[in-house]
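Of the protein chains in this complex, one is absent; all others appear in place.
Our next item is subunit A:
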């Protein structure tokens, strides 16, 4: 009897995603399809194992329909740096300016393929990764929902490392409920990920988050009691005018529903982007060192006459051809940041900035950081979540003039949450019918993933 009931429970859980199509970013290991990471280096590479997240999806009955294009090893903001070519944003504006209709726009990066697959209706949900904004930015550009969970909540076992201290598995969905469904399946402790948050931290944070949510969420859709912080530093000079209006309307809608809107300051945010690029590139230079053409992947046969007494002469052949320009650029930057002379000024300085960014967030939130057990400095005054534009503009055109720096500036609003390891979700804001989508981001305290999804759900309702 008990056995049968257990079986019944199991079967119904198994069927949670039964038959639903899910796409997987190409830097997440799957046994059935190549895991190229969009790099020549792994063009022919088939992983001998499934990532934990892939295994969990399969166990839930999901249909893994394909691997999605991305920037090489996740490095990029526009999904331009890929051996599979650039990803075209599938969004079609309802009433478009006839002139701009045929301009191909970026789907964002680095998880552009995953976002585009969901936006084009090819799948129910998709997995991406998010190191500095790689899920939130494409979600914003493609008009879908994208979650970067709290660091350590979803297993990274099988995710090809770009920068381990920042890498998260991201979730895309057409709406918040799809993201919630996938999140519930993937947010389990995995002993194979040494950075996985322990069960106790998860439970404590989840309980605290739940308690807060019970204070403001009720059935009538009132947000009385919800405190939303608007960080002033997240409206920089580079912010495009077409972004501001939808963000304002979203804030207005939330306030009308009863939420309290509070201006806050996160003063260290302006240094976050520089710190992010130093840390991410340093870790990338280290993680890319394994691609030498010896154990697996692409290999260039050493030309006759090469001095093969030095391993570097042999490796250089493979690495010079196998890596794309953007990856090479970051390897060089990261290698420099780690040299003995630069280490203190760059790498260590960036780590100090990272701590300041974390402190800023902890000061703003009402809930404690249950991962590091830092109590909030003024919990009564603190906010539940922060709200800011996901990107400084709408999806940029794929062709045409581009300032080299533009691509890096795209990340300016998303990297602080990455540095602090916080959950952040980008959800489409109220856009007038003629325009390209604009995303707003909801950022919460560590472990408050359900809370940011809940707020995102309200924003979704405002849109209807």
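We adopt the following convention: contacts are C-beta pairs under 8 Å (C-beta built on N, C-alpha and C of every residue); 3 or more make two chains touch, one makes a residue touch a chain; residues count from 1.
Going forward, contacts and distances are computed from a predicted model.
**Q** Using the UniProt record as the reference, specify the protein name of the hidden chain from among "Elongator complex protein 6", "Cullin family profile domain-containing protein", "DNA replication complex GINS protein PSF1" or "Glutamyl-tRNA amidotransferase subunit B, mitochondrial".
**A** When "Elongator complex protein 6", "Cullin family profile domain-containing protein", "DNA replication complex GINS protein PSF1" or "Glutamyl-tRNA amidotransferase subunit B, mitochondrial" are compared with UniProt, the left-out chain turns out to be "Glutamyl-tRNA amidotransferase subunit B, mitochondrial".
**Q** Using the touch definition from the top, which of A:17, A:160, A:226 or A:398 touches the missing chain?
**A** Final answer for the missing-chain contact: A:160.
**Q** Which of these, A:88, A:338, A:409 or A:462, touches the one chain of the complex that we don't see?
**A** A:338
**Q** Mind pulling the subunit A residues that touch the left-out chain?
**A** Residues touching the hidden chain, for subunit A, are 28-29, 35, 37, 42, 45, 47-49, 51, 156-161, 163-165, 191-195, 282-283, 285-286, 288-290, 292, 294-296, 308, 311-312, 315, 335, 338-340, 343, 347.
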